[in-house]
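Got a structure for you, questions after.
A single protein chain has been removed from this complex, and every other one stays in its place.
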Amino acid sequence: MGKVVSITGNYAVAYAAKMARVQVVAAYPITPQTSIVEKLAEFIESGELDAVMIRVESEHSALAATFGAALAGARAFTATSSHGLLYMHEWVHWTSRARVPVVMAIVTRTIGTPWNIWPDHSDFMDQRDTGWILGFGMDNQEVFDLTVQAFKISEDPRVYLPVMIGLEGFILGHTTMPVELPDQKELDEWLGPRRQGYVIDGREPLAIGNLAWPEDTEEMFMDIQKAMEEAKQVIKEVDESYGKLTGRRYGGLIQCVGCSNAKYIAIAMGAWAGDLIEAVQKLRDEGYPVGVVRIRFVRPFPIEDLWKIINGVKGVIVFDRAISFGAWGQIYTDLVAGLAQYTRNLPVLSNIVAGVGGVNVTHIDFYKLVKNFVDIVEKGEQPPVFTWYHKR
Amino acid sequence: MVGQGLIIEPINYRVPISRPKKGVAGKTGFWRTERPVVDKEKCVKCWLCEIYCPVDVIRVEPETGPTIDYDYCKGCGVCSNVCPSGAITMVPEE
Partner (left out) sequence: MAQTRPKPPLPYRMRDIVLPGDAACPGCPIPMAWKVLASVFREKMILVIPACCSSVVVGAYPGNSIKASVVHVAFASAAAVASGIAEALRRRGINDVQVIAWAGDGGTADIGMASLSGAAERNHDMIYIMYDNEAYMNTGIQRSSSTPFGAWTTTTPIIGKTEHKKDVARIMIAHGVPYVATASIAYPHDFYAKLQKARRIRGFKFIHLHAPCPTGWRFDPKYTVQIAKLAVETGLWVLYEYYDGKIHLSGPSRPYMDPAKRKPVEEYLKLQGRFKKITPKKIEEIKKYVDMTWDWIKKHM
């Protein structure tokens, strides 16, 4: 049993970066990520973390400098939210397509116009196409664990892709929870020194990023797709070996709560999945055969694991905390597109988009929505496929 | 120090890494419409042509004077323009 500290989600990220022995941090403050940068600055200036902080002048430069440091052989880390993530968006692509391992924490916050500091998953889900591995935590302990694991995943030679770890702003970011820290020496041995596929440090003349013809380029991108496939296995291995180290394992790409004998599956990602689990537990006590699948990784999308669970169930209700305007919630879209590879007989599907813009959704809402869904399907009717559940 | 080391484990897949290569754009000598011709008698071995040549195809040696690699010379004419003794003239290519 390691040392237990009461810390916010943001501090959990900072502690994880410190214990993973990052060497370069280049970050720009933005609500609700700010306390990560501040805590890391404190660690560095006090000497607790032997690293250098580059107090960049923008998020675009933040990921650019993080990339530069990682390219030159340092374990590099940054964090941002919302508009900061959008500002650095071209760098998000540049980093993954260069196959440079980097870890970034996203303290999720909705996107404007208008100005709004409260959490949803809009900024995070906007990154699905980039080639980054996207993981999301449900509580501060998992956020700590995921951030540490992110270094091991991204630096695995089968992967060599950057990793983003998401946590909701304020809900996790600013909320204090107990977090158990592993033993530093054991963690050092488990994580090991930094690994990357190539380094540009002047030892040999190498160029990264020269103009490439279409055929060459497409081959490089196809290899990213291959690495994403391999990452599924790597994520599971890392979860398992971390479990041996700390006693905490989460189930790999998804976490299944009571879904082994369920006839209905509710799917969600992030902190509110905890509220969903609480609501479903109440429903199970009332005899409703519902299970919860919590998405831990959006990319690579865990379709195989999901299919194993969904195959044969009567209904699936997917909660999305973001929307792709003009279509549906993103987890729902990815899920249904993936399921279509396996079957023509899809279960009854329902997509609930809620909590966007930071609207608070509680276990009472989840209880109501899931119960309603199951009741309708049991009657033999079709619930609305898409609902934007708004509360005022 | 623990955790500060670095392991370069080669990447399994294709990355946009390039290595130094002469003639990345092919034999750029084909671009020429005129070629520089050196009059070794006039050359004072000042090295200005070699210093300024943008494709680095001129080599001036104290004994032999300038030699030009015509495989890559683009025929820009800078060498003839900077030569202080008029030893290089641009002659149209066939």
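All chains are identified by letter, namely A and B, in their written order; residue positions are counted from 1 within each chain.
Following the convention adopted for this analysis, contacts are C-beta pairs under 8 Å (C-beta built on N, C-alpha and C of every residue); 3 or more make two chains touch, one makes a residue touch a chain.
Predicted, not measured: the structure shown is a model, and the values here were computed from it.
When the full complex is examined, the chain removed from view is found to touch A, B.
Set against the missing chain, the residues A:Thr176, A:Asn210, A:Asn360 or A:Gln382 yield one that touches it, A:Asn210. For the chain left out of this panel, the touching residue among A:Ile7, A:Ile30, A:Val56 or A:Ala150 is A:Val56.
Although one chain is not displayed, its contacts with chain A can still be listed: residues 23-24, 26, 51-52, 54-58, 60-62, 64-74, 76, 90-91, 94, 200-202, 204-213, 216. Think of the hidden chain as still there; on chain B it touches residues 4, 6, 16-28, 31, 47, 50-57, 59-60, 69, 71-72, 74-78, 80-82, 90.
By our rule, only the chains that are shown with their structure count from here on.
Inter-chain spacing, taken between the CA centroids of chain A and chain B, is 51 Å. By the touch rule above, chain B contacts chain A in their complex via residues 1-20.
On the side of chain A, the complex with chain B involves touching residues 20-21, 23, 50, 73, 75, 97-99, 157-158, 160, 185, 188, 191-199, 205-210, 212, 216-217, 219-220, 223-224, 226-227.
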